[in-house]
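Of the protein chains in this complex, one is absent; all others appear in place.
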Amino acid sequence: MEFQGRDIISIEDFSRQEINHILDVSRSMEPLASKGSDMLKGKILATLFFEPSTRTRLSFETAMLKLGGSNIGFAEAEIASVKKGENLADTVRTVENYADAIALRHSLEGAAKLAAEFSKVPIINGGTGAEEHPTQAFIDLYTMRKEKGKIDGLKVALIGDLRYGRTVHSLAYALALYNIELYLVSPESLRMRKDVMQTIKNKIPVTEDANLESIIPHIDVLYVTRIQKERFPDAAEYAKVKGAYKIDLKTLKNAKKDLIILHPLPRVDEIAPEVDYTPQARYFQQVWNGIVVRMALLSLVLGAVK
Amino acid sequence: MEFQGRDIISIEDFSRQEINHILDVSRSMEPLASKGSDMLKGKILATLFFEPSTRTRLSFETAMLKLGGSNIGFAEAEIASVKKGENLADTVRTVENYADAIALRHSLEGAAKLAAEFSKVPIINGGTGAEEHPTQAFIDLYTMRKEKGKIDGLKVALIGDLRYGRTVHSLAYALALYNIELYLVSPESLRMRKDVMQTIKNKIPVTEDANLESIIPHIDVLYVTRIQKERFPDAAEYAKVKGAYKIDLKTLKNAKKDLIILHPLPRVDEIAPEVDYTPQARYFQQVWNGIVVRMALLSLVLGAVK
Partner (left out) sequence: MEFQGRDIISIEDFSRQEINHILDVSRSMEPLASKGSDMLKGKILATLFFEPSTRTRLSFETAMLKLGGSNIGFAEAEIASVKKGENLADTVRTVENYADAIALRHSLEGAAKLAAEFSKVPIINGGTGAEEHPTQAFIDLYTMRKEKGKIDGLKVALIGDLRYGRTVHSLAYALALYNIELYLVSPESLRMRKDVMQTIKNKIPVTEDANLESIIPHIDVLYVTRIQKERFPDAAEYAKVKGAYKIDLKTLKNAKKDLIILHPLPRVDEIAPEVDYTPQARYFQQVWNGIVVRMALLSLVLGAVK
């Protein structure tokens, strides 16, 4: 199990043993996230965000700062040389001279993989296309294990946009490595992508088209995602669907006391604000977990921890 | 008088005694601003600028760096999750995980107050709506005291856009805590807001619609603000008004030798460039003072000084 110099492109590149190691290292980062560290002093992370993102970019930058490192980069394609027609391979072969690792967000699927082919320094996929967002999956797993003690044995429901939401694809792949039961709840038009289904349904029991009301008393983890308005050609259709997948206090009436509700954020209105104050809400704690997991990933690929 | 963990939302939240303490701490920051400090090593400031600003954002970031801290953030709403529909409360509950304090600029009045209600970490208002810009007011007061020895006893004229200029509102509230005489000079349509007038005119002598020519021989501080073209429906009206409030050498002919001219900047043409070279000009010195005052505020709310 070697992490130094490794790219973080797809959750599928990691074994269960490797994921568990990442979660262990993440836990060891908790005190350093609070009191700081000089573990990566002198190291530079380049955050190349061709698509905007507050959360992921600031989370990576915070992780780097808390390890004593520094950041360079850009927050949108508009301010980059891309405007002059530079291709991604050239951008990467330029930036690898500046930085010890590169965190990349891009609208095109496969962008992180392409970047990794050209880069001498580790590429960390910060979300590409509608396909993958592996660091978010590590964060989701870390949150489940931190909150529930272990991942094996959990009953997990994924709800919302399972087709275009990149976080749920990475998460589904990862969960399939554990001994869990998976429930998928989504409108017909936003059902889980076929290629993901093929991979996971041979490994774990998956119930598609689950009805939230009937499963809510049994599940341990409710993972909610944003339904993106722009995916619906018809506004009326969107309005109908949207309402059906809104989590509020009524939804939670029959839920387990120790259910945890996760969301990769940003949220629009798929979770009512009243839910924020329930003991089940964990989506803001996930943000903190994002720092420790990214600290773990950065220190692993940069060789600061084994 | 406790500052650790405190939000800096409105100048009205501060007593005269507290403001004086902030000015004292600011003075003690002068040597650190020159030679640097590690007082906030390991601390992170998030600068969330939903409205663009060179000066305020760079000033906060410089203050943080000179205290040994680091910065994360964004410089415009376009590159933030706001595009995806996230509300300010969620943004704050996310970023409080990354940062030890948040400096916020926003186009909406009340945004800083709302942020403070949701945030575990101190919120510093970096300018919200047309209402308040409290850190600029501390800078203005600090500059007056540094240049004139004390604030009590001064005759201060505010000139320009007193209705929409957020800096003059905060400054007027603060000046009303001192024993000063205030003169307000503005076009009819840009007169000081009624709510501000109500508060201050019971505390200090205020002369509204002062004529600059007749008061210029008597005043100690001339505080000039930009008249924003976009406030005028009629271009001819703007042209007429603009000329009447332009400070040049002729304006200063009868001024006191030790008058000081302040301006929160950016300036357009309300102060002629020839004035820059007079002994009265202090608006670029104000920029330096902005660093030391923000160093004081950051180290106070983060508990590094009492």
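The letters A and B name the chains in turn, as written, and every chain counts its residues from 1.
Simple rule for what comes next: a residue touches a chain if its C-beta (ideal position, glycine included) is under 8 Å from a C-beta of that chain, and two chains touch if they have at least 3 such contacts.
The model shown is predicted, which means the values in this text are computed figures rather than measured ones.
Note on the undisplayed chain: of the listed residues B:Gly36, B:Gly149 or B:Pro217, the one touching it is B:Gly36.
The chain not shown here is touched by just one of B:His21, B:Arg55 or B:Lys113, and that residue is B:Arg55.
As for the chain not pictured, it touches chain A at residues 41-42, 44, 46, 70, 72-74, 78-86, 89-91, 93-95, 97-99. Contact between chain B and the absent chain runs through residues 35-36, 52-55, 58-59, 61-62, 65-66, 71, 75-76, 226, 265-268, 273, 284, 287-288, 290-291.
Just so we're on the same page, only the chains that are shown with their structure count from here on.
Each chain gets one centre point, the mean of its Cα atoms, and the points for chain A and chain B are 40 Å apart.
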